[in-house]
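A single structure is presented below for examination.
A single protein chain has been removed from this complex, and every other one stays in its place.
Going by the order they are written in, the chains are A and B; count residues from 1 in each one.
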Amino acid sequence: MSSVSGEPLVRVASLVKHFPVRGARRRRGSEREVVHALDGVSLEVWRGETLGIVGESGSGKSTLARCMTRLQEVTAGHVFFDGQEITSLSQRRLRPLRREMQMIFQDPFGALNPRRRVGSIIGDPLAIHTKDSGAARKRQVQELMELVGLNPEHYNRFPAEFSGGQRQRIGVARALALHPKLIVCDEPVSALDVSIQAQILNLLVDLREEFDLTYVFIAHDLSVVRHVSDRVAVMYLGEVVEQAPADDLYRAPRHPYSSALLSAAPVPDPDFADSRKQIVLVGDLPSPIHPPAGCRFSSRCPRQRPRCTVVAPMLEPCFGDPASHQSACYYPLADGETLSGGEANAHLGPIDTEKP
Amino acid sequence: MLKGPRSAEDAWEEETEQAAAIQGRSPWQLAFARLRHDRAAMIALGVVVAIALVAVLAPVIAALTGHGPDVQYLPPIGTTIDGLPKAPSAHFLFGTDDLGRDVLVRVAYGAQVSLLVGVLATLLAVVIGALVGLAAGYFGRVVDTVLARVIDVMLSIPFLLFAISLASVVSVTPIHIGPIVLQQGLGIVVIVIGTFSWATVARIVRGQVLAIREKEYIEAARSLGAGSWRIIVIDVLPNVLAPIIVYATLLIPLSIVAEASLSYLGVGIPPPTADWGSMISEAQPYYQEAWWFLVFPCLALIITTLAFNVLGDGIRDAFDPRATGTRA
Partner (left out) sequence: MLEVNRLSVSFGTPDGLVRAVRDLSFSVERGRTLGIVGESGSGKSVSVQTIVGLTRGASVQVSGEALFEGSSLLTMTSAQLRSIRGARIGMVFQDPLSSLHPFYRVGWQVVELLREHDKTISKREARGRAIELLGLVGIPEPARRVDDYPHQFSGGMRQRVMIAMAMALNPSLLIADEPTTALDVTVQAQILGVIRRMQKEFGTAIILITHDLGVIAEVADEVIVMYAGSVMEQAERRELFYAHHHPYTVGLLKSVPTFESGRRRLSSIPGQPPSLISLGAGCPFAARCTQRVARCRIERPPLAPIPGSSMHLSACWLDDLPDEAESDRVSPAIVAKEGDRG
């Protein structure tokens, strides 16, 4: 792990992103309905570190990635890159910055243009940003291909001729072409087989060492995130509910949702699986169009109390945690405390914690 | 796969190479291979090539028979004593028309006109339609709204009425636009047909582009800092090319028929140029006495249209195989 210091490389402050709901009727006097994808997210990413962002569907993690890299326009809030505010820069002014921040996408089948040859795909950033000749580009592309574990002879092949893992390597090579400072990985291994996942994760870790990269690593798989991240942020319904150094989070999660997430993750260890009391959350994710008042997790939280539905809790350290470990909860879990069905919500029915 | 005393390593190399050999084909190559196996499409392609050859070699046919396309042979060689067309014979393989002209030669020259108009009009329609469709689909919002309306307007103008009016006007008074003179003839026909065909192409392209725009590789291109037109040309266009080609192949016969219709109505290619549409029109009064005069240009038109349509179907299947079953 490289040293971490100075100004954050990326900073988002009170980021808000609302999507208009298609076809929503605009009632006179009231506001148009929107999907609350992000509602006030503030994060920092330091040079050289890997920030993991974990959340399920609807958490807003992908939207966050896209807002961070200005692939989406933000509704409100600020994005800073390397000290410079980029929230409202024009596309033209943004272009040189694009060399510094790149993205790796989730779908190895969708992220590559099926009608373009692989060499052209990987060389695209070079063609856009440099004046290198075709031959020089080809040489660089082939070097990149070797770097990520591909055969440089396959320069002229089409994406369809590669396997899922190889296509993801192509995506990595493309992201690496301009030697960016930051790479945002949006679920880079979710669509891959387990044995290939490990290869790609190893590759990403190796490249990080070699090129002193900063990663924002987005995933829904906790163990994957744990493996690569220095710090982790947990998101739920458009907000960050907890952020902490990876070890701290997995050892002692404070927020009930983090705890539920950890306990729900299947572990390939039968004795452990049998013995642990799994927290099974009741109910569904609330609608992002009408998020609940107060804490957004309260409707499914076993520890919910009246205070939770009035005002949302602030993201701050609790129980004497260092500043690096923050959670947004009025009743966070103490050290060693596990989430249980204790204060059951009568109106929700008993918590589904039974194991056969 | 394994042969005798060779080492396991060699055997292994061979297997991986074999696996690799199965791959290594571009999407275009794959489509082409599929097309080759489509017997109907291959026959259609043969017919199209034959027709093109006939068109190109029309002067040769004229030379071989010794008859020019516009030469009127006087009775009793060209027509009967009563002035009726003469039946097919060794001298006139397809017979003659009401003015004593060789039908075979005229059909051959007619192919020139048909193919030329078909291809040029389609080209015009595709180029304009693709540009409009790409812009409308990719840029969206205002640009899309405006262009989509233009497309709608174009599609609601009745082709035949407008074409007839325009062609009639210029046949009487040629329109001068700067150095260009629009008068009845090939030019106007191509322009008119092209103008009425681009809207459908644009609509198809726009639909495709709207779908492609959401794909991750477009997002990836934007994240790399590519400009809009670069994305359109390099990333979007290759994926839209396939439907464009398919539609173009189906647009050619439509244009040919449109041209024949215009000429049939007298507002297309002016006489005495040999043209299937006008031949059919001229043959109508004689269909009972001289079937050959009507039948041969009709057959030519039908066969050409059919061939292009079958070929177009084959191309569409080659690009987009919804497998109905695997062939062992």
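Keep in mind that, in the parts below, contacts are C-beta pairs under 8 Å (C-beta built on N, C-alpha and C of every residue); 3 or more make two chains touch, one makes a residue touch a chain.
Given the structure is predicted, the values throughout are model-derived calculations rather than measurements.
Asks: Which of these touches the unseen chain: A:136, A:273 or A:310?
Replies: A:273
Asks: Touching the absent chain in the whole complex: find that residue among A:166, A:214, A:299 or A:327.
Replies: Of the candidates A:166, A:214, A:299 or A:327, A:166 is in touch with the missing chain.
Asks: For the chain left off this view, which of A:86, A:144 or A:224 is in contact with it?
Replies: Of all options in A:86, A:144 or A:224, contact with the hidden chain holds for A:224.
Asks: Residue-wise, where is chain A in contact with the chain that is not depicted?
Replies: 1, 56-57, 149-151, 154, 162-166, 169, 193-199, 201-202, 205, 220-224, 226-228, 250, 260-273, 278, 280-281, 283-285, 352, 354, 356
Assume only the chains that are shown with their structure count from here on.
Asks: Using mean C-alpha positions as chain centres, tell me how far chain A is from chain B in Å, no decimals.
Replies: One centre to the other, that is 51 Å.
Asks: Quick check: in the complex, which residue numbers of chain B touch chain A?
Replies: 23-27, 215-217, 219-226, 230, 234-235, 238-239, 241
Asks: Name, in rising order, each residue of chain A that touches chain B in their complex.
Replies: 69, 71, 94-96, 98-99, 102-103, 105-107, 110-117, 124-125, 128-129, 157-158, 160-161, 171, 174
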